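Would you mind keeping the following structure in view while I ask a few things?
With one protein chain removed, the remaining protein chains of the complex are shown where they sit.
The block that comes next holds chain A.
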């Protein structure tokens, strides 16, 4: 297994990292105290309560091979809670102004641009990629369509190789290149009008991202019935939107949140949901099978939807899907269509590994290996339906859509 890219980025982002962790800590501290203690009390802690070393002590020991994607995810998890949303929104300066400056300069860097966009908490990574690509067009000094295309290709390659673990980044880049090479903009004789048309498309695409979540939330309403119990794993913005809309529609339902180690995504989500007056219960990640009896459906988000119709998502999704499948509970996935990727993993090891630091709260002996993968692959046979902005799809339709999009 080759070690990961994103290494150099990690170094330059080291300070940003610690701040993100601060976000996270603060966010959890703001939560109720008992929830926090619950979060700490996972199986591994019970074993070594005596040593009681401070959490997150040894995370910075191994900065190698850390998935940049999951770093941002962690940062966003801290930010995405509505408390921080307003502050963060204010803090992030609009990169629009900087774009024109950068455009003037010769040394335009697509990655800087991308990172600038990525800081916006509500913006999905694929959309950030699209925006960055749009900035490439804006900054480009190409005079022909072909030249522009080559430039874009180069930019997308840089972006993709910058973080190979991020599926939506790759998918977003591919999608945008697809737009450029297959669009009717090419028919414009005037290069400038073609260029502006491309820009327009890029802008539109950004809007779709936000709209997509709304669409998905609306589509899923038919599936949430009064009195149902929903198990949620991970902190997905789409799933949050789904639950929020359901609550707004005065549906009566209960949510079980898995704890979501090591990010504590469940804690954050439960905090959000309790603000919406939705009855929430937090579970240990290992308590899924125990409580699956009372669950009516499982809702998860996705980092990527692959060609087979399976999903790649936060670690633990696969086992939840397995448990749900064996108990005949439906597993619903909510994800935007720009997460569709032309990947086809055959098994768990058949993906570029996305690693992240995992703190156990105790000192791990040097000889003990730690599984640090951040995601797993859930095969399509364990999924019931996918809610996307293209409609409610069965897993096998994903390939249908991808074939039509990319071939």
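To be clear about the criterion, contacts are C-beta pairs under 8 Å (C-beta built on N, C-alpha and C of every residue); 3 or more make two chains touch, one makes a residue touch a chain; residues count from 1.
The definition used in the following text is that contacts and distances are computed from a predicted model.
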Hidden subunit of the complex - UniProt protein name among "Mediator of RNA polymerase II transcription subunit 4", "Non-structural maintenance of chromosomes element 4", "Translation initiation factor eIF2B subunit delta" or "Cation efflux protein transmembrane domain-containing protein": "Translation initiation factor eIF2B subunit delta"
Option from A:190, A:222, A:277 or A:371 whose C-beta touches the chain left out: A:222
Hidden partner interface residues of chain A, rising order: 178-179, 182-184, 201, 204-205, 208, 211, 214-215, 218-219, 221-222, 307-309, 337-338, 342, 344, 346-347, 350, 380, 389-392, 396, 399-400, 403-407
